[in-house]
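Below is a structure I'd like to ask you about.
What you see is the complex with one protein chain gone and the rest in place.
The block that comes next holds chain A.
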Amino acid sequence: MNIVVLVKQVPDTYSERKLSDSDHTLDRDATDAVLDEINERAVEAALQLKEANGGEVTVVTIGPDRATDAIRKALSMGADKAVHLSDEAIHGSCAVQTAKALAKVISTAVGAPGEGFDLVLAGNEASDGRAGAVPAMVADVLGLPALTHAREITVSGSSVSVKRETDDGVTHLTAELPAVVSVGEKINEPRYPSFKGIMAAKKKPVTTLSLADAGIDASEVGIANALTSVTSSQPKPPKSAGEKIEDEGDAGAKIAAFLVSQKLI
């Protein structure tokens, strides 16, 4: 079973995240970048399926040059090869453009659904934008079923089933392969790359594509052609600390008094 894993490099949430003053996009230079936490779990899920069913795991990403670090991480965990669409013109693309571009990259560099791959795995939501829609959108463009927010994945024969877990409850979904599955943060514990894995990753093939290589016209991507534009952005002054007291046996009463003074009770 051949599997594509969509991975995204995101700013480390432990560092302060900023929007750039000039075009209101994420200021990537201001923050450390890491492979998105949930994407590590998508890679782990792909490796487990490969271990059970054979096949190859291909990592696909769209992002700036330095996203190669995220690719190396996935390869050192055990993915076989990678495809990286990296082109200046992509900067500032919106979600619709990104989903269409991902579908193109998959089709041109990996192959048609059912021929090049059987399953596309993704994270359910990246920590940067909270769009949380890209996997379903990619599925829609490819005409494939989307089984999202998986807490468990079962592949048997030519079908895939997931236990989908969200805030609204659990839904059991099933579909015939090929399909797109996005995983939630509780699906597994990602493995740490071994020393051997890190060394091996250096020799694994990474195909870097330009827009032209992927058959994407420059008018289909980028901030100037995006279907949405951010017109202004402003940091909100951080909330400042108010009163702080040490409990001397009456703090509960003091909180109550504070709530009364604020007309909250």
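By our rule, contacts are C-beta pairs under 8 Å (C-beta built on N, C-alpha and C of every residue); 3 or more make two chains touch, one makes a residue touch a chain; residues count from 1.
Everything below uses one rule, namely that contacts and distances are computed from a predicted model.
Enquirer: Not counting the visible chains, the remaining one has a UniProt entry; which protein name from "1,2-phenylacetyl-CoA epoxidase subunit B", "tRNA N6-adenosine threonylcarbamoyltransferase", "Electron transfer flavoprotein subunit alpha/FixB family protein" or "Molybdopterin converting factor subunit 1" does it give?
Expert: UniProt lists the chain that is not shown as "Electron transfer flavoprotein subunit alpha/FixB family protein".
Enquirer: Return the single residue from A:39, A:61, A:76 or A:127 that touches the missing chain.
Expert: The one listed residue touching the chain not shown is A:127.
Enquirer: Of the residues A:43, A:57, A:85 or A:99, which one touches the chain left out of the display?
Expert: In the full complex, the listed residue that touches the missing chain is A:99.
Enquirer: By the contact definition given up top, give the residues of chain A that touch the hidden chain.
Expert: Looking at chain A, the ones touching the missing chain are residues 13-14, 17, 19, 24, 94-96, 99-100, 124-125, 127, 129-134, 136-137, 139-149, 161, 165-176, 179, 185-186, 226-236, 238-247, 249-256, 258-260, 262, 264-265.
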